[in-house]
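Apart from one protein chain that is not included, each protein chain of the complex appears where it belongs.
To keep things simple, chains are lettered A, B and C as they appear, and every chain counts its residues starting from 1.
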Amino acid sequence: MTRLFILLLSREVKGYLFNTNKSWFALGFFLLCILIFPLSLGGSEDLLKKISISSIWICALFANLISLESLFKEDYKNGTLLQYHINRIPFFIIVFTKFICHWLFTGFPIIILSPLFLIFLSGSYENILGLFYSLLIGTPLFSLIGMPISALTLGSAARGPILVFLTIPFFLPIIIFGVLSVNSFSSGSFSEYYLLCAILSIGIIFLPYITIKILKESLE
Amino acid sequence: MIKYFHKFANPVRFLKLAIPIKKISGIAAFFTIFIGLIFALLLSPPDYQQKETVRIMYIHVPSAWMSLMTYGFIFLSSVFFLIWRFPLFLILAKESVPIGIIFTFSALISGALWGKPTWGTYWVWDARLTSFLILFFIFLGLKLIKDTFSNSSKGNYTFAYLSLVGGFNLPIIKFSVDWWNTLHQPASIIRTGGISVSNEMLAPLFLMALGLFFLFIYILLVSVEINIKEKSLINFRDSLKNN
Amino acid sequence: MIQNILDFISMDGNGFYIWISYFIPLTLFFSLVLVRKIKLNKILKKIKKNEL
Partner (left out) sequence: MSKEYLLEVKNLSCERNYKLIFDNVSFKLCSGGVVLINGNNGSGKSSILMCISGILEYKGLIKINKKYNDKIGYVGHKNALCEEDTIYEYLTFWKKIYNYKKDFNYVINFFDLRKYLEIPIKFLSFGQKKKLSFLRLQMIKSQIWLLDEPISGLDKRTRSLIINLITKHIEKGGGVIATSHQIINLRKVKNIMRVKID
């Protein structure tokens, strides 16, 4: 089992690393989105400082959303998923490797770079740690919630727009708690962090399970 | 329980039962809404604070109730479909989506129109309003899925699973929006305590709610009939081709 | 008499909001019913044709 897990994980990572579009797309999109905020505010420093945290969160959301489209697409299209199913490779391994890789290449770089962008958007220094922690819990949740919806829309013609439309309502609680948690971090209350952790711990059990179910249905 | 469902899961048998119910509920919907409107617009007294604008409540509140009920109905029938795999439940769930959209939309628009004279603005980023807006978008998403994967067994599961995920997510969304609202909104304009609802006001409220409920059943059954008959039409053509 | 009707329509000056908020939902419900009815009648006609 672990052998299979490592095998699939390494293949997945390889796929991301050697396919440069796939690996840098999310981060590049994040950078471009970040660029929009200062430009669209007309150079108002105060406003920028106020919305720095939420803009980083919004950009993280969109970067995640955009890269969700390619999550299962290729394996579904060329029939690899079908072969996995026929050869009785447990789907939870596939789903978890996909999840880990997706987070590693979309969420993780954003988390690492977030302090830099906070300063870049003239946010205050005391929020750095709060933002770091909240993104650390929030971005895996984005990937987790996106997974079943990405699996749902497999095989539809206009996949991208539908995906965006369906996913954003489900991302809302995460972004609400995420932004609030940063604001309350400096005042020493962690209730939103606990809430996010609770959602994460429930989600990491149920959402992959639902994803497996949906993927199996989608093979027909 | 399951045997009981089996009996009516057969679409043709269901139709036999449904057509009389459809007729009765159609007539009932017409009359209850008519009487409800007379009560709401003429007979019920104006509120001592909100004056005549309180009359908007009689369309706003019932349609909000009905839209929540519709989502609950979609959720439950999708769950039944996923457990027992009876296509009838899926048809029921699918056909109630447009009705839900209309209920939610009318609740939103009448709410906005109620807000202007009482609070002074059409829209407030209040928890209840925001979560209702999100409900509206989830309904739209369901409709989108329903239309893009029309008539394929894959789309059926897609729809059922999406309504399942949405059903689990709605309380979380509501909770998060509540949290967000209580923490970071300055004291909202909406006065708490609400309207003291007297018996004379309850009558049109419940009449309208009942009327909309009958209307929901009527439209749902008509749509189900359309769906089943359409399928039988296609199957009929297929059998012609094969012979 | 006419004054009474006008009073009823104006509803203390809030008539616009009240009438619009009733008009939009009711027309929506009605149009949905109408659309469904027309579709059903079409299909019933087709089925009759096929049976003949």
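We adopt the following convention: a residue touches a chain if its C-beta (ideal position, glycine included) is under 8 Å from a C-beta of that chain, and two chains touch if they have at least 3 such contacts.
Not measured: the values here are computed from a predicted model.
Enquirer: Which one, A:Gln83, A:Ser124 or A:Ser191, makes contact with the chain that was left out?
Expert: Touches the omitted chain: A:Gln83.
Enquirer: If the missing chain were put back, which residues of subunit A would it touch?
Expert: Those residues of subunit A that touch the unshown chain are 3-4, 7, 11, 15, 18-19, 74, 77-80, 82-83, 85-89, 219-220.
Note that only the chains that are shown with their structure count from here on.
Enquirer: What whole-number Å value describes the gap between the mean CA coordinates of subunit B and subunit C?
Expert: 17
Enquirer: Any idea how many Å lie between the Cα centroids of subunit A and subunit C?
Expert: 45
Enquirer: CA centre of subunit A versus CA centre of subunit B: separation in Å?
Expert: 32
Enquirer: List the residues on subunit B that touch subunit C in their complex, please.
Expert: That would be residues 37, 41-42, 46, 51-53, 55-56, 59-60, 63, 98-99, 102, 105-106, 109-110, 113-114, 116-117, 212, 215, 218-219, 222-223, 225-226, 229-230, 232-233, 236-237 of subunit B.
Enquirer: Flag every residue of subunit C that touches subunit B in the complex, lowest number first.
Expert: 8, 11-12, 14-15, 17-18, 20-22, 24-26, 28-29, 32-33, 36-37, 39-40, 43-44, 46-47, 50
Enquirer: What residues on subunit B touch subunit A, complex-wise?
Expert: 134, 137-138, 140-141, 144-145, 148-149, 153-154, 157-158, 161-162, 164-166, 168-169, 172-173, 175-177, 179-180, 183-184
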